[in-house]
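Just one protein chain is left out here, and the rest sit where they should.
On to chain A.
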């Protein structure tokens, strides 16, 4: 079984010898390039940029899909901030991001540290741990999760052995969000692979030198591994937080399309979906979408700003 192997060295990219044809030739070449790109450009303009601009416009309108959008200025935003369900969705999402992201990364790093060591069957382990990330986004896993965490199902029965009688997580507004957190943590494969790649880059001499100086495993991890992989850690924190803000599928499926019970899994995108597609308030939904974009951008900016304090790039060390 060779499921996951070291990435083969990429063959040097062949560079087609550019014909020395002068300006006209280059222009023709450019034209051909643009023509080849045009399906993508057309797709981007029609399917990405166009809808984005449209939704920005709709965010300032009242639009029920049937009657033409009516300009309402900032009304959607003011209604939104006062809407108790919107506030609830923000709370639920923040709770999810703050709980799920660190736990997922912690597990990913822990497993990556174990898998970074040479041992038999390493490829198999890596594949096995990565597997959930491949199927994690599918609807069927959501159903499986619902079955696992229901009343009198596997998780519930196991808990009862330890004297914890919750009666299933799915129907309990106090617990159901944690079943989504568990689902997110279970899919730690993608950040794990990135951590693994980062760990491979740490020069062995550093550990050897530290060992000579009498540093124990924890000290070596804290003073060598962590600083050396901090760029990778930063990348993972960024990516996973953004993902967590956008969680939808699992919440939608696990809570049987209602984002509940009692709005307990009403994550931001779930409410956005309800507003847009169930209640046909497209203006409101667009306003919500752009608020999310701005919020995620702010979080990203804060993370980028903070990296000066804790991310060590090799250039900086020089």
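Basically, a residue touches a chain if its C-beta (ideal position, glycine included) is under 8 Å from a C-beta of that chain, and two chains touch if they have at least 3 such contacts; residues count from 1.
One rule holds in what follows: contacts and distances are computed from a predicted model.
UniProt lists the omitted chain of the complex under the protein name "Multiple sugar transport system substrate-binding protein" (options: "histidine kinase", "Multiple sugar transport system substrate-binding protein", "Universal stress protein" or "Cell division protein FtsW (Lipid II flippase)"). Interface note for the absent chain: among A:87, A:158, A:223 or A:257, the touching residue is A:257. Only one of the listed residues, A:81, A:222 or A:277, touches the absent chain: A:277. Across A:64, A:159 or A:246, the single residue that touches the chain missing here is A:64. The missing chain lies against chain A, touching residues 19, 21, 25, 28-29, 31-32, 35-36, 38-39, 42, 64-67, 84, 150-151, 167-168, 170-173, 256-258, 260-264, 277-281.
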